[in-house]
Every structure is written in C-alpha cells, then in structure tokens.
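Next up is a structure, given as structure tokens.
All protein chains of the complex are present and in place, except for one that has been dropped.
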Amino acid sequence: MELLITRHMKLQKRRVWLNGAVEYLSEAGSVDQLFRDMYRHYDIDYPKFFKMDNLCKLAFLSTEILLRGTILLGKYPGEEVAIILENASSSLEYDQKHVESIRDRNKYFPSPSLFVYTIPNIMVAEIAIRHKVKGEHAVFILEQFDPGLIYHYVSELFRNQQVSCCLAGWVESYGDHYQSFLFVIEEEDKIRAFKGLQEYVIFDTVNTEKLFKGKSI
Amino acid sequence: MMDVFVGASSTITSLGFSTAEHVKQIKAGRIGISIYPGGDLYPTPVPLSLVDTQQLLDLFREYLRKTKPDLQLDLFTRSEMLHILSISDVLKNSGVNIKDPRTLIILSTLKGNMDLLKKDRLPAIEPDRVYLWKWGEFLGSFFNSSNKPLVVSIACASGALAILVGSRLIKAGRYDHVIATGGDILTEFAVSGFQSFQSLSPQPCKPFDAARDGLSLGEGCGAIVLSRNHSLCGIPEKIAVAGGSCTNDANHISGPLRTGEMFYVAIRRALREASLGPSDIDYISAHGTGTDQYDETEAKALSWAGLKSVPVNSFKGYFGHTLGAAGIIESALAIASMRNNELFRSAGFENPGTSDHINILTDHIAREVNHCLKTASGFGGCNVAVVFKKI
Partner (left out) sequence: MIEDLILKLRKEIIDQLQLEGISPEEVDPEAPLFGEGGLGLDSIDVLEIVVLLDKNYGIKIRASKEGPKIFYSVKSIAEYILDQQKK
C-alpha cells in the first residue's frame, strides 16, 4: 500500500508556497503584522485566532493554507486523521512571558490564557478544534526537521491501520524566526485513480526532505 | 508479529529513588504530598510532592564519583540529575547498550530545564539548555548514546505517549531498544500556572473522590526499558506493550470533552490492537488527577468502554501529578503490580465522586494481573491508552 504526499505548503521569510508554487508574498515588517495580514488575506473568520500565541497562529494559518478549497478532511472520519508535528523551540516565547508575569511577588498575576500556551501541543489542539481532527497526534522536539522520524512513525501508524490520513510537518516559531512546512499523507488506493496520480509524490524520507528544502523531485 | 517487551524501570519521586522503594512505601501507606509552607516555589502554602534534595544530591554526587570523577555537581541542573540517575538505573538493570545505534532514548517532559529561565540562573550551565532539544542532547552525550534523544511533549499525556512512540518505532524496525524516560521538576512556573487555573487542591489530592477539589503537583522522573529482545530487558516476566492509542478531543484547549467520547475511543482502540475485550482487563492504572472535570470524564470513558467493574487506582494520591513523568512512573508501578500480582489502594479515595461509578481500589489486594490498561489525558485534548499484556 503506497503512501503519497498529496499536498504540501511552506511558510518562511514572508512567503507562502503551496504545492511548490509561491502563492503569497508579504511586505509585513513584523511577525505579528504578517500573521494579521495573512488572516485577512485568507479571509479567515475565527476570533479565537487573536488569543493564540505565535506558534499556534503559525500552525493554524499553515493548516488553513494547506487545506483551503479542498474537501480533503471531508473524505475521512476525524478520528482517522492524525497530526504529527516537529518543532524546536517548544513554547519558549510564552514561557518567558509567564516567567515575567510572576517575577514580582508584589504584582503576582499569572494568566491562565497565557499559561495554557506554555506547552507545544496546544498548536495541535487548535488545528484539531478548527478542523475536527480527532486521531493520533504527537509533537516531537528536535533541533532541526527530521523527515526520517516522520516517515518511520507515520508509516507505522498507517501499517497498523490506526490512521487513514495524516497532516505532518515542521512548525517552529520563536521571536522573529518562523518556519512551517506541512504536508498531507494519504494512501494511494484512497485517492481517485485517474486524477493526476503523477502529481503526487511518494512519501519517503528523501522526498519529504526534498520538498522541505524546495528541491525538485 | 513482533512483540515489544517492557523491562527494568526506575522511579524517583518524594517516595524514593527506585521502583522497588516506591512499592515498599506504597504498601506501607506512605503519602509523599505535604504542605509546602510558601517560599521559592509559591508565595503561599500549597500541598506539593518534592523529591528529597539532599538525597538527590548525595546519590548524584556518588554516581559522578564512581563514573565520571572529573565532573562537578554544579555542571548539572536538577532535571538533568534526575534523568541521569533514572537512565543509569535502568541501564544497570538491563542488558541494553546505550551506545548501540539501534537504541534510542525518548524523553517525555513538559518543561525540561524550565528553572533556567529565572534570573538567579546557575552560572556553570549554558542557558541554551532551556531548549528541550539541547537538554536532550546533553543527556544523550552524557551517556555517549549513538542517537540524539527524542523529546515528546503532549502535556500530561506525554509519558504514556512516549511508551507508544517507543513501541511503534521498534515495530517499524527503526530501533530495537528504547529507554522511555519521563520527568519534570517542580517549579514556580508550574505551581503558579496551575494556580491561575484554580486547579490545585488546598489538601493532598483525592482522585475520583466525592470531596475532591483539585490536583497536587509532584516532582518525578522515571524510565522503562522497551525492547524487541526480551533477554535484554532485565526482568524474567514477558510483558509486552500489546496495544495503544492516542486521540484528540478536538473540543477545547484546556478542558476535557465531558462526554468522554474520544477518551473512550482511545481505550477501545488500544484494547482492539491488543486483541482483548473489556472482560480481559485485570487492572487499570488511571490518570486520576483529583480535578472535578478530568476525573468525571475519565470515569465516563472507562464505563463506556465496559470497564466499570475492573479494579482501578490512581497513583497521584501518593506522589501527586508529576506531569511529564506521570505516564512513565505510573506505568512502571503498574508493571510492578503485574509482576507481583498485587494491586494498591487508590490513595485519597474514600467515597465515589463521579457520575459513573468505577471500581476504585480501597485496599491493597493480591490479584493475578495478566492484562493492564494505563490511561492518561492532558491539556490540548489529549487522551492516551496503553495496554500491557503478559505473554
């Protein structure tokens, strides 16, 4: 049973690529402004977006871009869709904010809506809530994106029939630095056979890494 | 079909520095949660469960003296000391070679070295070790591991997921052995954060009890050997990770889905993978934090899964909620229960306090345990279920 990467996106340095082609370019001066602009550009209506930390905003926007205009998730029951993400800095930005909120014992007001964002898996929760994705999930913290880990872990989930579709990738945000690479993995026999199977990429470590680096397959 | 066996384990909390010590203390009815009077960890009194610092330093100092006499104590953070002791303990008690490229360390944690963010930072330690991957790398290189450790972080369900990740990567043929480790130190970061959620009880926690009013935070660290090769595991019994599942409520970022539906789905799937029905389960080691909503939801899910008459306990009444360590050390104790065919009273429980009544253990009992279910849940809608099976 062949696994295929059927869609992929990347966001870094104010550019968005979808399936390898640039589809958005921003002049925004700051990360906050960029995410705000993208929210408007993609015509998103989701007020809770503005309560998220930047890591969750990045994960949320990336998933919107990835799935926009598709009926992808309509094909699969939510509990069969997995979200497997890798990240480097965890929630460090909000960790520092939380530490700041408790620095002065005379002004001691830790905030629950800040504290909840001091764990990296909330980005999975925000995607799950938005798209009703209820299946397997994991957040792996690594210095750099490791395509081999995703390949081995996700392949095993499919082999063991625990998932029938997977959203996977790298979501990293800390200070001015942000980078996301998200892709969809599906089984070959679940995709309509005639519609450009050749557009899809076989899911393996080498191809995943090539897509991440923007190299041709 | 390959089996992934569990093996030697280590457990460190307020109750002691080994799994065997924990079993002894739990049998004696000792509770490791006590009222912290107020200080660095929080301005006002709050029940907490802390690892004994003096004992930790003495043990670690002795360990360094024997293994790396050139190194000083002040090169290590509290978290690193706990993890090094845990990992070295299981290595000593099993045949797994940490330098083997087929061996992986998995680290389950919420906050790693979070105490490095405070102003009064430890001078001999690189501030970069606040990054979880860097902390992991440091631990791996201490043991000259062939592979960089893999950090798994999905809130309080991390430890249970680490066992599944380890098992799955072994079944995928990527590794042969995994040291599944879990640990979190107690910090003002965590105490203040949970207080902002008003989820800490003013008394030692009472999981599933009618008078429960919150959780008690605890500090802990532990490790379990996983291997496809039983002869390297370090225990005579053949106990396998027979099934497991992780689901997401997709409902709210901090509160559980009250129907318990996705928690139930995780349990059902874990049982199915293990080729077991609810009547095959002899014992459940529950998540059981002592909070109103999470305990209620878990009881619902267990009931829905047909498990309401299976003996169940929560270990959190003994040493609190140890966050990233919970899934690992509670599994270690569940496996000890399987090995010794004995089950322990659920500390803090007196009267049923959930709408769905489950069979909470009120005494220590002897019982043959062939199949055990471990459950865990956490912020972000995570639910994890793991089935351990005697082969």
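The chains carry the letters A and B, assigned in the order they are written, with residues numbered from 1 in each.
Definition applied: contacts are C-beta pairs under 8 Å (C-beta built on N, C-alpha and C of every residue); 3 or more make two chains touch, one makes a residue touch a chain.
Since the structure is predicted, the reported quantities are computational estimates derived from the model, not experimental observations.
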item	value
Per the touch definition above, residue among B:253, B:270 or B:284 touching the missing chain	B:253
Residue in contact with the excluded chain [from A:33, A:113 or A:161]	A:113
Candidate in contact with the missing chain, chosen from B:196, B:248, B:289 or B:303	B:196
In chain A, positions touching the absent partner	47, 49-51, 109-113, 116
Touching residues on chain B - with respect to the absent chain	196-198, 252-255, 292
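Definition applied: only the chains that are shown with their structure count from here on.
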item	value
Residue ranges of chain B in contact with chain A within the complex	43, 110-111, 114, 117-119, 130-134, 136-137, 148, 150-155, 161, 165, 168-169, 171-174, 188-189, 192-197, 245-254, 262, 265, 269, 273, 378-382
Of all residues in chain A, those that touch chain B in their complex	78-79, 83, 88-90, 92, 95-96, 98-99, 102-103, 105, 108, 110-112, 115-116, 118-122, 124-126, 128-129, 131-143, 149, 152-153, 155-157, 159-160, 162
